[in-house]
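Take a look at the structure below.
Removed from the display is one protein chain of the complex; every other protein chain stays in position.
Per-chain residue numbering starts at 1, and chain names A and B are given in the order in which the chains are listed.
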Amino acid sequence: MRQGRGGRLALGIVTLLILLFIYVPIALIFVYSFNAGDTPAWPPTGATLRWWGVAIQNTALQQAFLTSLAAALGATAIALVLGTLAAIGVSRYEFFGRESISFIAVLPIALPGIVTGMALSTTFAQIDLPLGFMAIVVGHATFCIVIVYNNAIARLRRVSHSIEEASADLGADTWTTFRYITFPAIRSAMLAGALLAFALSFDEVIVTIFMAGGVKTLPIWIFQSFRLNNQVPLVNVAGVVAILLSVVPVYIATRISSSAVGART
Amino acid sequence: MRGAKRLAALFAIALVATGCSGIGASPAPSMITSVGDGEGKLSVLAWPGYVEDGTTSPDVDWVTPFETETGCQVTVQTFGTSDEAFTLFQTNPEQYDVISASGDASLRLVAGGFVQPVNVDIVPSYAEIFPDLKDKDYNTVDGVHYGIPHGRGANILMWRTDEVTTPPTKWAEIFDPASPYAGKFSVYDAPIYIADAAVVLMASRPELNIKNPYSLDDTQFQAAVDLLKAQKPAVGEYWGDYTKQISSFQNGNTVIGTTWQVIANVLQSSDPPTPVEVVKPEEGSTGWSDTWMVNSKTKNINCAYKFLNHITSAPVNIQIAEYFGEAPGNSKSCALATNPDHCTIFHAEDTAYWTDVWYWTTPVADCLDGRTDVKCKDFAAWVEAWTQIKAA
Partner (left out) sequence: MPRMTLNTGDRSTSVPSSSRRLATWLYARPRTRLSALLAGPTGWLVIVYLGSLAFLFLNAFFTRDAFSGATIYQPTAANFVRLLSDPYPGITLRTVLMAAAVTLSCAALALPIAYFMARVIPARFRSAMVVAVIVPLWASYLIKVYSWRIILAEEGILNELLRPIGLRGPGFGDVAVWLVFTYLWLPYMILPVYAGLERIPDSLLEASADLGGRSWVTFRRVVLPLVLPALVAGSIFTFSLTLGDYIAPAQVSTTIFIGNAIYSNFGAGNLPLAAALSIVPLAIVLLYLLVARRLGAFEAL
């Protein structure tokens, strides 16, 4: 559709303003990570690399970072397997209760984190399962399943059955068909889902607080650091690092998922 | 000792109730008779500022010497309110070996079976503790000691000297919705704060006849709740984390409110500093008196006892008292203060001062002021009311 130049300009300006809105608070985090003073008062008092130095040496921060990484990897792996299996099941078969699966899968992410967190942690306590790293992974996996599931099933709906049937007609067994036909077709959707699930798990706070039982993921470290006066400036450094680290994977994920989007005609 | 008898009865009832629950309740183990070798680690749940190990500021550290001497590696977790501490203990019954509990948490911990009796005979520092901190209702039940007293302090009024033109002298000033600083009050975020409103009423409405701010019958309680509901629109922030109050004062969101001395100290020593002053208002104050208690399920009992002895010993106790801004519990510590006036300023040896400081205590239905003709509001009612006040 062709808009007039005026329309495009107006949209462009609005977009710019919105991008500004999105990035000013982020920019602030950058600025304060170099703030010479140790208070969050405005304006910042001067520039220094001091906090970066302290942050690099802070073992608790490094440990929290690694813990978050490990938990996100675990949760994403589980979500990948379960989400893809469910997507294949729902898209390729007709059965009673098919719609409900999509509905139930969305629940962990739609219901408030506090409810999920309270439910899981209380159940764990009652059946004597320990809180901690595995509990965090379980909690995260639960709401990451739907992300992989949605991406996979959206793609599966676009990939026709007939290719898989042809493969079976030609004598390929289930595993071969999956390996050579289905998997390559949904691979990029799975990857996009996995990256999004990873991001969600990495930054999750509320469910994690309930399941952590003393284990410190990065968000928990940040949460606790805000309550300790001396750690507050370090948090800004942690935030900047997380943002910088995310740019490349996000870019890759975007390219992968967009390359598979159908053309507009 | 009548208070203790009543509490013992409550304790017994609670024990029976907890016997059916299964989580977190177990009969208190028998006390050890001598302190053996350390187990190598210790997990401490403490008020911020009590257990400093050099991470806040390199020269504020009384934990590393302990670790070197005993081999017990200490991990610290801080909390903002007594309720938070209690819930942490309740949901993680085996996580923390030692806790610094104020009077409004200590009895609940005992009643819930979360802490064990402490054999004060094998804690040498105990002998040096001020006599009027020993054998109190909140740390001794039926003659059994449940911890070592730490020290005491008052909640005080703080204001920004560059924003508040006339220095305040009464709590009533932050309960006045017509104040010029309305909208910028900073108020403690816990149900126990209702007692602060009661303290104001003790002076401003003597006809209510409030004798103890934790002992409120229906009329008195309603008056306190009404006062707090009237205050709410003028409150800029309810703080449960002391850092929240610090950043609010630094940013100018709040300019006057209830605080702890340590917060004022941090504000004055930050870079850039925030100009604040403090005062203990005319009506008196709520306050706290803390006890170091030991988890009934601890696996590090020897480290726990060593820690208790260390943290309440004279040289360490005075360091904490000066850092946090409170009166030390160890009577021999005043002589060791860096600031020779510290104990005078904080009235460590002045019993008269503490007569109008009301230590945090858990309210119970049997009135704490001794009345038997009425029932007082219990803790559940306080919690309920606090939700209503904040949601107004």
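Just so we're on the same page, a contact is a pair of C-beta atoms (placed from the backbone, for glycine too) under 8 Å apart; a residue touches a chain by one contact, two chains touch by 3 or more.
Just so it is clear, the structure is predicted and the values come from calculations on it, not from any experiment.
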Which of B:55, B:119 or B:253 touches the missing chain? It is B:253
Touch with the missing chain holds, among A:55, A:71, A:199 or A:215, for A:199
Across B:127, B:279, B:345 or B:380, the one contacting the chain not displayed is B:380
Where chain B meets the left-out chain, the residues are 10, 14, 17-18, 20-21, 23-25, 83-84, 86-87, 90, 107-108, 111-113, 184, 191, 232, 235-238, 244, 247, 251-253, 362, 364, 378-380, 383, 387-388, 390-392
Residues of chain A touching the missing chain are 1-4, 7-8, 11-12, 14-15, 18-19, 21-26, 28-29, 32, 40-43, 81-83, 85-86, 88-89, 93, 95, 99, 101-116, 118-120, 122-124, 126, 138, 141-142, 145, 149-150, 154, 163, 167-168, 170-176, 180-181, 184-185, 199, 202-203, 205-206, 218-219, 222-223, 226, 235-236, 238-239, 242-243, 245-247, 250-251, 254-255, 258, 261-262, 264-265
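Here, only the chains that are shown with their structure count from here on.
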Between chain A and chain B, the Cα-mean centres are separated in Å by 40
The chain B residues in contact with chain A across the complex are 23, 48, 55-57, 78, 80, 91-92, 95, 241-243, 246-247, 250-251, 266, 270-272, 274
As the complex stands, chain A meets chain B at residues 36-42, 45, 121, 125-126, 131, 213-214, 226-232
